[in-house]
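A single protein chain has been removed from this complex, and every other one stays in its place.
Let's turn to chain A:
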Amino acid sequence: MKEILLNPQLWSATLAMATPLALPALGGTFSERSGVVNIAMEGIMLIAAFFAVLFAHLTGSAWLGLLGAIVVGMIVAVIFAWAAVTLTADQVILGMAINIFASGFTAYLLNTIFGFSGTPTDTPMLPNINIPVIKNIPFIGQILSGNSVIVYLMIILIFASNYFLFHTNLGLRIRAVGENPEAAETAGINVIKLRYLGVALSGLFSAIGGAYLSIGLLNSFSTDMSSGRGYIALAAMIFGKWTPFGSFGAALLFGFATALSMQLQNSAMSKNIIMMLPYILTVLALVGVGGKSVSPAADGVPYTPKK
């Protein structure tokens, strides 16, 4: 066991597997804090993952790939917001529709644009960052340095989001809209606009998570490659009590369970039990091991402005 815990790969895999959970969880936090239940993160991630590869391939630049993925992800999110906020459609069904659509849509585009041999092997990848000084520290350096640039971006975004949500006026307004939209409107806040903002931000963060999967960790897209991370992210968000730091912590925990299950595969334990680890943890998280978590009061309730 000691040998496993001292293997730096365990910890860098934890970070690598936590990143595509933390980003959509952060996105979900914004959306739900503004009062819109967003389970479409899975679909947005998948669509963004595809467009990241497409734009990276077309432009020859992984950065433009990331940018393209963000733009497309936010477009999908805004369409979601239009249906959920303006047209007050059922948010869960809408999210599900986007997820199913994303799966078929990306598979169709993959075949139509790239043919059956998949995405080109010369697609550029986002760089890994080596941090000077830190990279020379034994053990710690191997974990904290040399990760994908998205991993560091994710950490910055977590801190920035926490500041934005809890220490700025706009953040306070977003939270007000998710708790009590009537009162917020009485105070002169535009509920609809802020809900659009919350959902758009969830699209932004989910898109970065999707791009991380396709051009951060790899340089290819394959069908359904998000493989349920958008849903696990929902669990991380709830476990993290709808806060950026909480979501990040939960994502790290799930990432750690996944990384640990990879390390334990060659131990004496049954492989099937080991592979269950991350999922058992998800269930435990959801039944409230981490204490009671209360969702924003108006979460999932469509709001029609009083005229």
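To be clear about the criterion, a residue touches a chain if its C-beta (ideal position, glycine included) is under 8 Å from a C-beta of that chain, and two chains touch if they have at least 3 such contacts; residues count from 1.
Just so we're on the same page, contacts and distances are computed from a predicted model.
K.L.:
Missing chain's UniProt protein name, "Alkaline phosphatase D family protein", "Basic membrane protein A", "Menaquinol oxidoreductase" or "Phosphoribosylformylglycinamidine synthase subunit PurQ"?
P.N.:
The correct option from "Alkaline phosphatase D family protein", "Basic membrane protein A", "Menaquinol oxidoreductase" or "Phosphoribosylformylglycinamidine synthase subunit PurQ" is "Basic membrane protein A", the UniProt name of the unshown chain.
K.L.:
Taking the full complex into account, find the residue in A:Asn190, A:Gln263 or A:Ser295 that is in contact with the omitted chain.
P.N.:
A:Gln263
K.L.:
Which of A:Ile75, A:Ile129, A:Val149 or A:Leu218 touches the chain that is not shown?
P.N.:
Checking each option in A:Ile75, A:Ile129, A:Val149 or A:Leu218, the one touching the absent chain turns out to be A:Leu218.
K.L.:
Kindly note down the residues of chain A that lie in touch with the hidden chain.
P.N.:
Within chain A, the residues touching the omitted chain are 7-10, 12-13, 16-17, 20, 83, 87-89, 93-94, 97, 100-105, 107-108, 110-112, 114, 116-118, 121, 213, 217-220, 222-225, 227, 258-259, 262-263, 265-266, 271-272, 275, 304.
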